[in-house]
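All protein chains of the complex are present and in place, except for one that has been dropped.
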Amino acid sequence: MGQELGARYAQVRNRSLALVAPLEPEDLCLQGMADASPPKWHLGHTTWFFEQFLLRPQLEAGLQLSYTPAPAAWNFLFNSYYDAVGARHPRPQRGLLSRPPLAEVLAWRQRVDGAVLALLEQLEPGDPRLELVELGLQHEQQHQELLLMDLLDGFSRNPLEPIYAPEPEARFQASSPVANPAENPAESPADTPAPAWLQHGGGLVEIGHPGGSFHFDNEAPRHRQWLEPFAIHSQLVRNGEYAAFIADGGYRRPELWMSEGWAVVQARGWQGPRYWREDGEFSLAGRQPRRPELPVRHLSWFEADAYARWAGARLPSEAEWELLAPQLEQAFGVLWQWTASPYRPYPGFAPAAGAVGEYNGKFMSSQMVLRGSCFLTPAGHARPTYRNFYPPASRWMAAGLRLAQELP
Amino acid sequence: MGQELGARYAQVRNRSLALVAPLEPEDLCLQGMADASPPKWHLGHTTWFFEQFLLRPQLEAGLQLSYTPAPAAWNFLFNSYYDAVGARHPRPQRGLLSRPPLAEVLAWRQRVDGAVLALLEQLEPGDPRLELVELGLQHEQQHQELLLMDLLDGFSRNPLEPIYAPEPEARFQASSPVANPAENPAESPADTPAPAWLQHGGGLVEIGHPGGSFHFDNEAPRHRQWLEPFAIHSQLVRNGEYAAFIADGGYRRPELWMSEGWAVVQARGWQGPRYWREDGEFSLAGRQPRRPELPVRHLSWFEADAYARWAGARLPSEAEWELLAPQLEQAFGVLWQWTASPYRPYPGFAPAAGAVGEYNGKFMSSQMVLRGSCFLTPAGHARPTYRNFYPPASRWMAAGLRLAQELP
Amino acid sequence: MGQELGARYAQVRNRSLALVAPLEPEDLCLQGMADASPPKWHLGHTTWFFEQFLLRPQLEAGLQLSYTPAPAAWNFLFNSYYDAVGARHPRPQRGLLSRPPLAEVLAWRQRVDGAVLALLEQLEPGDPRLELVELGLQHEQQHQELLLMDLLDGFSRNPLEPIYAPEPEARFQASSPVANPAENPAESPADTPAPAWLQHGGGLVEIGHPGGSFHFDNEAPRHRQWLEPFAIHSQLVRNGEYAAFIADGGYRRPELWMSEGWAVVQARGWQGPRYWREDGEFSLAGRQPRRPELPVRHLSWFEADAYARWAGARLPSEAEWELLAPQLEQAFGVLWQWTASPYRPYPGFAPAAGAVGEYNGKFMSSQMVLRGSCFLTPAGHARPTYRNFYPPASRWMAAGLRLAQELP
Partner (left out) sequence: MGQELGARYAQVRNRSLALVAPLEPEDLCLQGMADASPPKWHLGHTTWFFEQFLLRPQLEAGLQLSYTPAPAAWNFLFNSYYDAVGARHPRPQRGLLSRPPLAEVLAWRQRVDGAVLALLEQLEPGDPRLELVELGLQHEQQHQELLLMDLLDGFSRNPLEPIYAPEPEARFQASSPVANPAENPAESPADTPAPAWLQHGGGLVEIGHPGGSFHFDNEAPRHRQWLEPFAIHSQLVRNGEYAAFIADGGYRRPELWMSEGWAVVQARGWQGPRYWREDGEFSLAGRQPRRPELPVRHLSWFEADAYARWAGARLPSEAEWELLAPQLEQAFGVLWQWTASPYRPYPGFAPAAGAVGEYNGKFMSSQMVLRGSCFLTPAGHARPTYRNFYPPASRWMAAGLRLAQELP
């Protein structure tokens, strides 16, 4: 068990380093907005997670471990939101942490990696610390995705329109072994089935993770839900379709919007998806031509909801999405997909014990669920029961939408 | 039909005037915050509703009607949020509308009342305009409640702690014929049954308004839902219980709170319910002693949710509440009760046609449902299916909570 | 002495009441912005001044005085900025003070007036309390002017464009016995001398109040200053001239502006004087046609400074203005006139002792001096040495400008 996990540990941790390889040193501290974090902070925080939740308890328990923790102040700097662990550096000021310099953060990563791998060798199957390591890796994979989304946000604020990598998808190791049609459309049109509405008769269904393998606490417990008959579209909404919404006055017609969303549209002057620029779209590959056949991305929930209303449809609930996921095209590895469901606990939900219990449960207000995964999601990190969540006005994540509708 | 409705029309409209009778002239323009509106504005806006949606269409249709509409600018001033009707005066600046003076607004009310009553006499049963009048009256009753809540907010910002009325509940004509135990506790203890957990076995249930009588669009359609077994407490949480939560560090323990709520607690320095002041509580009767046996009120959803977590329970979902409503004490006429349910459309929801379709549907994001009614709610304005809604940080409404829990 | 002052006391105090006579009750609480105060507050504050600085010390000294002070809370409500007197109600929230109602404030005024007049009868010439009464009257006159300026600001935010009075100047009792040419231009053209540059050879001059009669502390001490030769224009800049500045791109050419002012122009979207609206100008008489021959008003210092630069001139220093004041047209009773001088203490300046020492001295940073008086200034309240002051971005006062230039 430990060995196999050790190999996976090394692979996941190294991928983080590979992601920052193309960056300039100054990029490591780039924080475009309060919601985002600089790459160096992601590197430090994911390391802190292992030190804080895995290594420190060993040391405190008096275990022999050839590991010296980072300076106490680092605990303050690299805690993200775990109140149980203590005070933390304000998130909007992470970009001001030019120190510790990258070299020190990388050296810390190495020391932590050494200690974790040494510990892993000693663990018997069933040891709860194995689960903590797995959680730490899943956590790091989430931050790998975030690191790239945050970087895109930061780069988008630079008039030079920097290029992260000419073909980022190769570097991203997207979750599907099949080439990502969103990024490699040239290869796919022939293979793509015709768009369709996939139907489901509703009734008493079950959703949620059944247990027995890794999942986050918010995916459980598996539980029953009653659904009326519905249909979900097999494909994601595309740039060309979204352009038609805009051309039809989508951003100027309040009747299409939630009141809260309309206020955001006015206040921020939205006129299209976040990274549309003239005829192109800004991306990690710099500004690229906008192709009508590709899924539209970097939309807020408000935009997804308004588009669906304009199209005479609605967003799917997360239960509907989960039930039909096996039949959907582009369910994984392309874009996160907004649902109609507010992010709330499942019946019988109980957060994990201890500080890691702050992982998901405390964010269950004023956010909407997204399902699937995106082209930045690391391989092996997608599940039909996975519940992602963002506030309805957020747009910097790789999010798109697909339509749903009631059936008679 | 028209006659009966005419009597009801006169009664509801007069009650608005009765509510402002104890006020000083300057109070009529008092707006304590952007979320609230001055009393005069409420008087004008409820009148505008009848002019805009009932009388103007008659005039535009060439109907003989001895009514001259208010100046065009008034339409701009007294529109609340109906985008389809045109631009409107910014809500945070309603307190700056010292003109039109009260006398002119009251004269307008009279002219509108005359025209509506005259129209009513001509309408046959089944005429859709009867429904519009009923909607306008329900709308006015909502604003009667709001007027008093907004006034309390405005008065709460005055160091003189003004008194609206010594015994406001008499004036409020609370919805229950039974004396309001929240306001007249001396009369009630003997009659009060012992507190209890009321159980329900769950299963496939139906909620929502079945139709056939007045209801808002958001209460429909009636639909099925699957529930797991649950229990709801028969009574509202009381001041004394809430004080124990505070004494136990309720406002200093982040693990009890949604992350978003904890940020609000920090930013606004919350240490207790909104109107608690030293040992008393500010109210429409001025500062009053705080009585432990009365239901705690003027809480945000974040506080209700944190209290429930602290108490080892949770808030009821709106379906759970609706199912057990007939058995609950204090279900109506005391305090609105926060539920665990985000405010979203029922399956198959369709907003009403035309501008009145903006009434409810466009607010279905980032708000939480409250159920029941409160001691300020006008008689006849409460229903088991009624869905009230506010953002989770709002506290100026007369809101409290009751607990729920899973059953095995 | 006391008798004559008593008559003056009654006259000044009554004028405040006359000023609010045309108002609707709701207007009494109107506060358009944080810098302004509602009329009722002005009535209360000017009364507080006499109670606080004149009557209370008598009572505290055990003097027999048939006067009972206002409730302690009123001291908190009606203190403007006297830190030495204690805490005070936040200025931006004065509009929320719907209570105490006007009737109570007026009753308080009467009680204070009775006590002050009774006290005045007992005072011998030379008694320092006579000076305090005079200071209180001068203070009230300042607030009379402010009350009207603040009211104009509040009315300007109402789309109905309320009218305070059709011929406000009659009510204002402007300081000059001669009809105000700004308001009655029809009567004046014939009498108006041709515009001219008035010259002064500079040298060692004296400015400041010489003492021996009432003046504010900031006007003293009279002191020497060295001036180079200069000229000041005999007349104020007119609407027509200012329109030429606008037409020449005045608000779009950063080279004409102080950097700080240019930022304000951008941030607030200034395109002309504050109350210009289409072809008219909003005023206390409602919207009026804009007449090119009238002095331009409601300009910030930034605009006055930019205009002067555009015109190839500059603003006069306060010393230059004071020296030539006797020869200037429109020096008094038309508009306050921005100068090039920051508001700072004269050499040897010492603030008055006690709380009234906070009257002027503590405002001597980041403000600019204005000289003269305006058509709202009460009769007898203007002096060549008077130093008025406002922040450079303020525009709600009746301020204009005249040009100056260096002489070779």
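Descriptive notes on the structure:
Read from first to last, the chains carry the letters A, B and C; within each, the first residue is number 1.
As a working rule, contacts are C-beta pairs under 8 Å (C-beta built on N, C-alpha and C of every residue); 3 or more make two chains touch, one makes a residue touch a chain.
Being a predicted model, the structure only gives us computed values, none of them experimental.
Every shown chain that the unseen chain touches in the whole complex is listed here: A, C.
Summary of contacts with the chain left out: across C:M33, C:L146 or C:M258, the touching residue is C:M258. When you scan C:A21, C:A72 or C:L204 for touch with the missing chain, the hit is C:L204.
Checked against the full complex, the candidates C:R15, C:R157, C:H223 or C:R277 give a single residue touching the omitted chain, namely C:H223.
Which of A:L19, A:L54, A:L77 or A:L284 touches the hidden chain is settled by the complete complex: it is A:L77.
Counting the whole complex, the residues of chain C in touch with the unshown chain are 81, 83-84, 204, 223-226, 228, 254-255, 257-262, 301-302, 305, 340-342, 344, 347-348, 358, 362-366, 392, 406. Counting over the whole complex, chain A has residues 24-30, 32, 40, 73, 76-77, 89, 93, 95-102, 154-155, 157-160, 162 touching the chain that is not drawn.
As a working rule, only the chains that are shown with their structure count from here on.
Between chain B and chain C, two chains of identical sequence, the interface residue sets overlap for the most part, with shared numbers making up over half of the total. Rounded to a whole number, the gap between the C-alpha centres of chain A and chain B is 38 angstrom.
Rounded to whole angstrom units, the spacing between the C-alpha centres of chain A and chain C is 59. Shared interface positions of chain C, i.e. residues touching 2 or more other chains, are not present.
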